[in-house]
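The complex appears here without one of its protein chains, the remainder shown in place.
Let's look at chain A:
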Amino acid sequence: MNKILEVKDLSVSFDTYGAEVKAVRGVSFDLEEKETLAIVGESGSGKSVTAQSIMRLIQMPPGKFVNGSILFNGEDLTEKPEKQMENIRGKEIGMIFQDPMTSLNPTMTIGKQIAEGLIKHRNMSKKEAHLKGIELLKLVGIPTPEVRINQYPHEYSGGMRQRAMIAIALACNPKILIADEPTTALDVTIQAQILDLMRGLQEETGTAIILITHDLGIVANMASRVAVMYGGKIVETGTVDEIFYHPKHPYTWGLLGSMPKLDIEEEELQVIPGSPPDLADPPKGCPFVTRCPYAMSACTKQMPAYTNISDTQKTACWLLDDRAPEVQIPESAIVGGSEINA
């Protein structure tokens, strides 16, 4: 498999009044052709900042690249001039946002919004772009696309808007599609349809997907690999099987434990007690230390290095150090067969 994207030690900060918010602190991951990588983690862990950094959509200032590189086809995107980035956005990498109610321009027809990218990157005429737009709307499952193409976003339902958004993102056959919580704002039945659509289109076009979500159910359905983020860092990464069946990081255990289970009767959902770290003044050691039931003194002092569990799984946790006590994975984090396919 070929790596098409390599994020290496990426750090992104925001200069705010009085403090530097270190939103992403040394994140590394690869994306292979045609695969789906899920990035999971709770709110504020830096998922969107990571995703938008790849597209260079972060406002700079206040944002800034502190460190690291983003290699796409061997070229570092963090150093590309803005003009050259324009030829990557939309053409090589497409993006879908969380809320389809706000991610489409309310005063422009859907057709024009799809056509823009085609005209820019494919040198199409307005007419060609219009016809291609109809084709794309049909592809993403919008009925009577010839009519719908001339409508405005407010004439679409939420699910249809997200379909239109997918059509925009995939218009120029990008090699990578970044989907930042594409279904969080939609209701459950529509969620499933949108995910099905994305999976189907991926099979057709061979686009690699970076899928950002909090929902482990979606991960199990969609992804081949998972990166678990916490406090601006990736604390564990591995294949879906590894993360679900052999998780090594206490935060991953917590995430799995807070997933609703179908086969076990539970009084209430498990939650991870405590709140995430203040990224304006992040802890010196492991960011999870204040909430980790297994925290040791080493955890407060230094961020643990990654331990290679397998060729594909890496975990940053002091529990994996030789000197650490043996800890058993808690009952609640053990995943049965059923909920993964839920």
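Assorted remarks:
The working rule: a contact is a pair of C-beta atoms (placed from the backbone, for glycine too) under 8 Å apart; a residue touches a chain by one contact, two chains touch by 3 or more; residues count from 1.
Basically, contacts and distances are computed from a predicted model.
The subunit not displayed here is recorded in UniProt as "ABC transporter permease", chosen from "[NiFe] hydrogenase nickel incorporation-associated protein HypB", "Sarcosine oxidase subunit alpha family protein", "acetyl-CoA carboxytransferase" or "ABC transporter permease".
The hidden chain makes contact, of the residues A:Lys91, A:Lys138 or A:Arg199, with A:Lys91.
When the missing chain is restored to the complex, the residue among A:Gly44, A:Gly68, A:Gly117 or A:Gly254 that touches it is A:Gly117. Here the missing chain is touched by one residue of A:Ile70, A:Leu136, A:Ile149 or A:Ile168, and it is A:Ile168.
Remark: the residues of chain A touching the chain excluded from display are 52, 55, 57, 82-83, 85-91, 94-95, 97, 99, 102-109, 113, 116-117, 120-121, 152, 154, 165, 168-169.
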